[in-house]
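Chains shown are a subset, placed as in the full complex.
We just call them A, B and C in the order they show up, numbering each chain from 1.
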Amino acid sequence: MLTSHAIDTVVRAALDEDAPWGDLTSEVLIPADALATAQLVAREPGVFSGEAVFEAAFRLTDPRILVHRLTADGAAFAAGDVLAEASGPARGILQAERIGLNFVQRMSGIATLTSAHVFAVKDTRARITDTRKTTPGLRALEKYAVRCGGGFNHRFGLDDAILIKDNHIAVAGGIRAVLERAKAAAGHLVKIEIEVDSLEQLQEVLDCGLADVVLIDNFDVASMRKAVEQVAGRLVIEASGGITLDTIGEIATTGVDYASSGALTHSAPALDVGLDIEI
Amino acid sequence: MLTSHAIDTVVRAALDEDAPWGDLTSEVLIPADALATAQLVAREPGVFSGEAVFEAAFRLTDPRILVHRLTADGAAFAAGDVLAEASGPARGILQAERIGLNFVQRMSGIATLTSAHVFAVKDTRARITDTRKTTPGLRALEKYAVRCGGGFNHRFGLDDAILIKDNHIAVAGGIRAVLERAKAAAGHLVKIEIEVDSLEQLQEVLDCGLADVVLIDNFDVASMRKAVEQVAGRLVIEASGGITLDTIGEIATTGVDYASSGALTHSAPALDVGLDIEI
Amino acid sequence: MLTSHAIDTVVRAALDEDAPWGDLTSEVLIPADALATAQLVAREPGVFSGEAVFEAAFRLTDPRILVHRLTADGAAFAAGDVLAEASGPARGILQAERIGLNFVQRMSGIATLTSAHVFAVKDTRARITDTRKTTPGLRALEKYAVRCGGGFNHRFGLDDAILIKDNHIAVAGGIRAVLERAKAAAGHLVKIEIEVDSLEQLQEVLDCGLADVVLIDNFDVASMRKAVEQVAGRLVIEASGGITLDTIGEIATTGVDYASSGALTHSAPALDVGLDIEI
C-alpha cells in the first residue's frame, strides 16, 4: 500500500504543472458557486488502477469535492462502466479533470497491458514481471499498476537486489569470480541475479551454485527450452528481450519462471477513460 | 530553453527513486577507483531529445563524470549512431545508466513519433500539435520533445489560453453567450479556442467573430473539408480525435491548420537506445 | 482559481520562516488549553484579497482553528469592517497572526491599488494590467490580487506569449524580420506582442500585419493619441512607462486598450488590517 502522503506528493507535482495560475477558462465562464457531478467512465474495457490518485487530484484542487470510488484497483471493467464519481464545486471539478484522467489512463493502461500478458500465460508456470524502465518520477505508481494487473515487480531500484551484468562479469574476471564476490558481500536479505547470454554461461552459473536467479536475455525459444532443462529447477529463470503479447504465449510454454518486459511501463498505451460532467 | 535548474529538478526526482540507498551491485563488484567510458548508442533510427537531462543524470550522480554531447536535440540519427559519451568513475556511470536512458528513450520516442507525423503532412499547411495528455511531472520535457520533433505545443496548462468545451457552452447558455463572456474577460495576451462537434456549431462560432481558434473534434474527413471551406481562413482550425500516423496524411489534405494528438505524449513507444560501457 | 494545494504551498513556506522552533512567547505565557477568537479588521478602506491564504495560515498552524470568511475576495470594504474571524486554541491563533496578516496586507494592498487605477479609467476603453515585476515566489498570489482589484493579467511568465523587445529586433535584423520569424514559429495559442518606441516603428509593425498587440513604451500623451489614430483598431495597444494614479486618467483618454504598471505588484503599499484577539 502506498502511503497517503506518497500519493499526494505525486499529485501535487502534477497540479503544480497544470494550473500554477489557475484555470482561466473556468474562472471566466463558470460561476463560483456552480456545482457539478462527474462520472469517470471507461471508453474501452480494461483493468483499473489509480483510485487513490484520482481522489487526490480532486481533493487537492478543492477539498470540498467528494469522490466516491466504485471500482477497486485491480478489478476488470467493461466499456461504459462507471469507475468513480466526483461531486462538488464545478470549477474545481473542471480544473482537476485532466490531471485525474492522466493518472488513471496511464496506470490503467499499464494494469490492462500487464493483465493481457498474465492472461496469455495462464496455464504455464510463467509469471510476468516489470523492469526499471519506468517513467521518471512515477515508478511507485507504475509498479503498483503492474501489481494491479496481476504482474510481479522486479527490483524497485538499484539497492534492493544484486543484478550482475556483462560489465560486472568482465571487471570481476569471470562468472565464478563475480558470483563469489557478490555472495561474500551481499547481506542476508539480498538476492543475487545474474544475466547470461549463452547456454555456456548458464552452465557456469549453475556450476557455481551461488546465484538465486538467472536472467536469460534475448534467447530464442529453443534455447529457452534448453535452458530450462539445463537448470532443472536449481535456479529461478527470468527471460527478457522481445517479450510482447505476440510472443509471450509461446515463451511461457518453455517453462521459464518469469518473463520481464520494459514495455509494460514505458510503452503501455494510455487507456481510454473519460469524465462525464453535469453542471 | 528549459533552465538548468528545471532539468536538474526532474533528474533529482528520478535519482531519488532509483537509488536512495546506492547501487548495491556496483558497490560490491566494481572497485571504487575503476574508471569507465560509455557511449549512448542508438539501436534504431530516430530524432534525438534529451541531451541536457542525460548529462544531468551523470553529473548529479557523481560530479566527476564528464558528458560529451555528440548529437543535438532535434537532430535525426541512424541506428548505430553514437549520441553522447560519458567518462569517469565506473560506479557512477553504471549507477546513472538506467536513469539517463529512461529519459532519452522517452523523450526521443516522443520526438521521433512527432517527427513521423510532421513528415506525413509535409506538403500541406497542417501543423502537428500536442495536448495536455502528458506524463504527470514530465510535461516540460515532453512538450520540449514535441518541439524537437518539429511539432508545436498546445496550451502548457489551464492558464495560458481559454479553451471552451461543451460544459462551458452549456453553463453559459450557448455559443454566442459563452464567447461574449470569454472575450469580455480575457486579457490581451490570451487566445480563445472553442470546441465544436458539428458544422452547425461551427457556423455559430463564425457568426460571432469572437474566437481565435476552433477545435473540430472527431469530424470525419469529409466534414473536415466542409469545415475548412466554411471557415475560409477566418479562423485557425485545429482537428482532434483519431489522429494517428495512418490517418494524419489524409486529414492534412483537408486544409486544417493544426492536428492535435494526445498519443504523441501519452503513448509514444520508448525509443531503443543503449549505453555501451567499457571499464 | 488557485488550487488548495498551491495556496498551502506558499503558506507553508511562510510558516517555515516565521516559527521553525515554535512561538516562544505564547508557549511561555499562554496556557496550552486557552481558547481565543480573533477578528480580521480593516483599519482603512480597500478591496479584499487573500481569504484562502488567511484561512490556510491558521489551519496549517493548528488544524483545530476554524476560520469564517466574511468578505469575499474582490469585495470593497470600509475601515472598521470585519473581514474574517478565527476561533480555536489561543496559542495557535497568536502564532499564525502575523503570517495571516502579512499575506492579507500585501494582497489587499495590490487589489486596492489596482482598483484605484481601474476606477480612474472607468469611462474609457482602457484596461489595467500588471507585469512580470512581481515578488519572487508570490507571482500567483499577486496576479490573483490584481484580478481581485478588477485588473487584467499580462503574461504569467516567459512562456505564455511572445513579447518582442529591442534586443530581439536587433538580433533578427529589423521589425519585419523579427515578426515573420515569430509568426512562423509561434503556435496557434500564442499571441505576439511587440514593443516600439516611436511612431515610425509603430508604422512598420502595422505594415507587417503580423502582431496581435503593440506595446508603446514611454510615449508621451500626445504621441499616444497619435498612435491610437494610426493604429485605428488594427492592433491592441498597450501603454507602459510612467503609469501612476496621477497619470492614468489622462492616459486612458487617449484611447489605448491597456495600461500596464509594474508598481501594482512591486510597490503597492501594504494595506492596514489588524487582528483583534480575545482570549
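We adopt the following convention: a contact is a pair of C-beta atoms (placed from the backbone, for glycine too) under 8 Å apart; a residue touches a chain by one contact, two chains touch by 3 or more.
This structure is a prediction, so every number in the text was calculated from the model and none was measured.
S.K.: For this file, with 3 copies placed, note down how many copies the whole complex has.
M.R.: Total copies of the sequence across the whole complex: 6.
Rule of thumb we're sticking to: only the chains that are shown with their structure count from here on.
S.K.: Could you state the distance in Å from the CA-based centre of chain B to that of chain C?
M.R.: Chain B and chain C have C-alpha centres separated by 31 Å.
S.K.: Just how far, in Å, is the C-alpha centre of chain C from the one of chain A?
M.R.: Using C-alpha averages as centres, the distance is 43 Å.
S.K.: On a C-alpha centroid basis, what's the spacing between chain A and chain B, in Å?
M.R.: Inter-chain centre distance comes to 22 Å.
S.K.: Could you pull out the residues of chain A that touch at least 2 other chains?
M.R.: Expected reply: 11, 19-23, 26, 95.
S.K.: Please name which positions on chain C make contact with chain A in the complex.
M.R.: 1-6, 9, 139-140, 143-144, 153, 156
S.K.: Given the complex with chain A, which residues does chain B contribute to the contact?
M.R.: Contacts found on chain B: 10-11, 13-14, 17-26, 28-31, 34, 36, 90, 94-95, 98-99, 101-103, 105-106, 109, 132-140, 157-164, 167-168, 170-172, 178, 181-182, 185-186, 190, 262-263, 266-270, 277, 279.
S.K.: Spell out the part of chain A that touches chain C in their complex, as residue ranges.
M.R.: Where chain A meets chain C, its residues are 11-12, 15-16, 19-23, 26-27, 60-63, 91-92, 95.
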